[in-house]
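See below for the structure under consideration.
What you see is the complex with one protein chain gone and the rest in place.
Order of writing sets the labels: A, B and C. Residues in every chain begin at 1.
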Amino acid sequence: MTIRVTVWNEFLHEKKDEAVKKIYPDGMHKAIASYLSKSKDFYVKTATLEEPSHGLTNEVLDQTDVLIWWGHMAHNQVDDQIVLEIGKRVREGMSVILLHSAHASKLMKELTGCNGSLSWREAGEKEILWNINPNHPITKDMGDYFILEQEETYGEPFGVSDIDELLMISWFSGGNVFRSAWIKNIQNGKLFYFQPGHETYPTFKNEKVLKIIENAVRYLKPEIRKNNIENIWQKEPIV
Amino acid sequence: MTIRVTVWNEFLHEKKDEAVKKIYPDGMHKAIASYLSKSKDFYVKTATLEEPSHGLTNEVLDQTDVLIWWGHMAHNQVDDQIVLEIGKRVREGMSVILLHSAHASKLMKELTGCNGSLSWREAGEKEILWNINPNHPITKDMGDYFILEQEETYGEPFGVSDIDELLMISWFSGGNVFRSAWIKNIQNGKLFYFQPGHETYPTFKNEKVLKIIENAVRYLKPEIRKNNIENIWQKEPIV
Amino acid sequence: MTIRVTVWNEFLHEKKDEAVKKIYPDGMHKAIASYLSKSKDFYVKTATLEEPSHGLTNEVLDQTDVLIWWGHMAHNQVDDQIVLEIGKRVREGMSVILLHSAHASKLMKELTGCNGSLSWREAGEKEILWNINPNHPITKDMGDYFILEQEETYGEPFGVSDIDELLMISWFSGGNVFRSAWIKNIQNGKLFYFQPGHETYPTFKNEKVLKIIENAVRYLKPEIRKNNIENIWQKEPIV
Partner (left out) sequence: MTIRVTVWNEFLHEKKDEAVKKIYPDGMHKAIASYLSKSKDFYVKTATLEEPSHGLTNEVLDQTDVLIWWGHMAHNQVDDQIVLEIGKRVREGMSVILLHSAHASKLMKELTGCNGSLSWREAGEKEILWNINPNHPITKDMGDYFILEQEETYGEPFGVSDIDELLMISWFSGGNVFRSAWIKNIQNGKLFYFQPGHETYPTFKNEKVLKIIENAVRYLKPEIRKNNIENIWQKEPIV
């Protein structure tokens, strides 16, 4: 069965910053979409901030099973109403993958009630991602750990409260640790947060990073999707 | 150490409906506040919808450790900005107790990302509340179960997704079950949902119901409260 | 990929009790195995208490992905060493489905540290199984609830402590509720407990019950299996 994936990217760093443009000339969304499109059971689209409705009309959202989200410098430019429409569909069964700096997005707060506060440092530090759940469908191919030679440092305490499935914990050479891959269930939908992906590093060309995103798309696909979930008046008792 | 409790009530049913007024002449908030005030370590205030700022100015919220919330017919009249101010303080460490129909409040969605959908029936059915966690500080005094002779029926599936501490499950004579007492952690704060409390029954005069609310206040009191949690730039590595 | 399923049954009631024999002339294990064998991607075997090694030699266990277990009157006759061998393989990635009275089996305690205490009553009461997680791969086909006209009553408090994925809660006409379908993760393996299945009722001929078991087998299949997990001496640091 086809899984419909929409890869959303703010797509501003890649236009404004020559160093970023060099790594991702077509934008990070295209790098991710291009990899995912190799899976014949995925139907992959992209959308970006500056398109009308950010490329995320209700029609697009209705036909999306898993929405991937990268945002950073323009969190506040994202339309509140579109965030609400996404939230509504997650409660119905759609899933969302929040990448890297999306921890501070409106979508993070809409879905979790938490603001994703953390400490951070741009210092090109080494990151080791430890696989604490090696029998999980998302991390099964990762071995015990893998290394990113340079990433932005993110550190605990991470303002997310209890998470439902913790998959990876990262070590940074400057002394920080971070819960870097995890799932929270949001009513009928799922939220997968995955920390790597600073715009100045070629993280979305790393085969392990891409494989985790691919595995996550499969794991997060909705089994069912219930439209317009609301309170239901049951006039008659069951017995 | 004093725990500062604010009991908020929509306080409309008690004014408009003679049957409700008879049970709670001063409002449900006064019934709850009056019971809690017997605890010498609690400092108890009340607030209602029709007061200016719903009685919930920033100053009141800043001096509240545990906010108790009853709302039903006027969820939509609650000011969005006040909901955001409450959410902000929960992320900092304040706790909230949502009673009964507050499952559909703006506050429920602000804090959990879920809309609390359920099925319901006003049929005066018997409810048996089963204590599934008898060694928990909130339910330790309840024995294996207690009975409410009449309550509004609430039924699963309950749109709340994974919860962090499940304390009670209710049986209704019409054939429904419901997760009726539970906790979700919201960043530094806690949300306790407790289902009994339809306005047409004297539920908030029941000693067991009141004792659970009292125990919850103690369990939910913040250990610390961190103001203005946000992303923190750590210029220097730890090592 | 083939999933290797071994259905284990105590197989005593069906030999000793005429009423049970009438329902399951070949034993409950055969009823379950016969249904599961219709799935072409399952390789299904059976094993019973009175076979040598209870039919569960190390070779059989090594070639089992999901072990289904029904036991009741002879929990104490199960060989301690075989329980340990099963526990070892669950830690490595094998999964177990405990049916009905297996809540009190040696295997339950070996895997969870809990003794599965509950209250019970053989009264032919009606059971309504509520689906509290309708978007889960195990319960996606169940609608909001299904009914068993007669089952043994099991009641909370259920001695299992926190569970990792709660899927169904049951209502019994005598006033009890019970967490009737749930998962606990045990190191690399998973334990799925499913409550229906008293020997005197034709529960394992019910299509919904059988479908849940089928769905559970697919969900519980190991992604990987790590042999001989133990402490590992890492002489050299990673960095």
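Please note the rule applied: contacts are C-beta pairs under 8 Å (C-beta built on N, C-alpha and C of every residue); 3 or more make two chains touch, one makes a residue touch a chain.
Being a predicted model, the structure only gives us computed values, none of them experimental.
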Contact with the hidden chain (one of A:Y35, A:W120, A:F158 or A:F194): A:F158
Among A:D144, A:E207 or A:E230, the residue in touch with the chain that has been omitted: A:D144
Residues of chain C (touch criterion as defined above) contacting the omitted chain: 87, 90-91, 104, 110-115, 117-121, 123, 125, 153, 155, 159-162, 164, 173-176, 184-188, 229-239
Residue numbers in chain A that touch the chain omitted from display: 119, 128, 130-134, 144, 155-158, 162, 165-166, 169-171, 175-177, 179
Touch residues of chain B, complete complex, unshown partner: 93, 126, 128, 134-137, 140, 145, 147, 173, 188-189, 222-226, 238-239
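By definition in this document, only the chains that are shown with their structure count from here on.
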Chain centre separation (chain B, chain C; CA means) in Å: 37
Multi-chain contact residues (two or more partners), chain B: 119, 155, 162, 175-176
